[in-house]
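Of the protein chains in this complex, all but one are displayed in their positions.
Labels run A and B following the written order; every chain starts at residue 1.
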Amino acid sequence: MSELLCTEGLARIETVSGRGMITLKGELESRRFRNVLAKALDLPLPGPLSCAFNGARGVGWMAPDEVLILVPGEEVPEALARLRNKIGDHHITAVDVSDARAQFRLTGPGAREVLAKLSPVDFAPARFAPGTFRRTRLAQVPVAVWQKEEDVFGLVCFRSVADYVAGLLVNAAAPGSGVGYFASGG
Amino acid sequence: MLRLTCPYCGAAADETELTPGGEAHLTRHGPGSSDEAFEGYLFLRKNPYGVHFERWRHAHGCGKWFHAARDTRSLQVFGTYSAQVTRPPQDIIDRIAATHPGFDWEAGQ
């Protein structure tokens, strides 16, 4: 399902299709609610600027009252139903946003540099480690980007700008454009 | 190119990740208010070369509005704090007073 955009240059970049995404808003600052939610999701709830994964399922911290739940696409209806059943009388809003977003994967030691060309976030290994999740700007559009494991980054943007984001990433990963900055401990 | 720490997510946000919202701690005047009060609320803004309380939104981030207390002259940031308060936290007022002796928040309102 996924489409390979580039293999040469600074990183391997591909689109990721068929992923399910759920936006959930609720009182995440309440410990009681967090416990209920973690149980309903069967995943640990990450704190600010981080994400937690268990295989193909994961949760990213979007805002003090919002998380992004990542599941295989076919599990979305079931996940939504489970949330609605188990959340009790807490005021939540959980909606399927799988179609609203495009997802990318960047792999390789040069992936940080590709991202650092386009975003003002500090992508140094010491400050953007596996488990980090940031919403930021990639050139001129909003994105969320995270590191799932060493040298593997995920990124989501709005569906309408998927071509633009693909173009940005491939351009920034062009062969011969390596900066060599993070390799030196920068 | 300022950098402000979002009090909600803790990220050191680049100015390009933020949108500005002008002066903070305005009191809304709705139907029934006098023309003078409404004018003050809608149009009259402080523009100090010095201590200023501002509204910012972490737009390319967690999306939350927050307040920042900073000095537009020295560029010092005394602190960022929740947008859901009507008065700056005391520790921020104290920090301002440390560099601006005699600073009185209430008097400036």
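What we mean here is this: a contact is a pair of C-beta atoms (placed from the backbone, for glycine too) under 8 Å apart; a residue touches a chain by one contact, two chains touch by 3 or more.
By our rule, contacts and distances are computed from a predicted model.
Per the UniProt record, the chain missing from the shown structure is "Sarcosine oxidase subunit alpha", taken from the list "Sarcosine oxidase subunit alpha", "Glycosyltransferase, GT2 family", "ABC transporter permease" or "Penicillin-binding protein 2". Looking at A:16, A:45 or A:124, the residue that reaches the missing chain in the full complex is A:124. Seen across the whole complex, the unshown chain contacts chain A at 23, 25, 65, 91, 93, 95-101, 113, 116-124, 127, 139-141, 158-164, 167-168, 171-172, 174-179, 181, 184-186.
Counting over the whole complex, chain B has residues 1-3, 14-15, 19, 21, 28-33, 35, 38, 42, 55, 57, 59, 63-65, 71, 74-77, 83-84, 99 touching the chain that is not drawn.
Just so it is clear, only the chains that are shown with their structure count from here on.
Across the interface of their complex, chain A is touched by residues 8-12, 14, 16-17, 59-64 of chain B. Interface residues of chain A facing chain B in the complex, by the touch rule stated above, are 48-49, 61-64, 66, 120-122, 134-137, 142.
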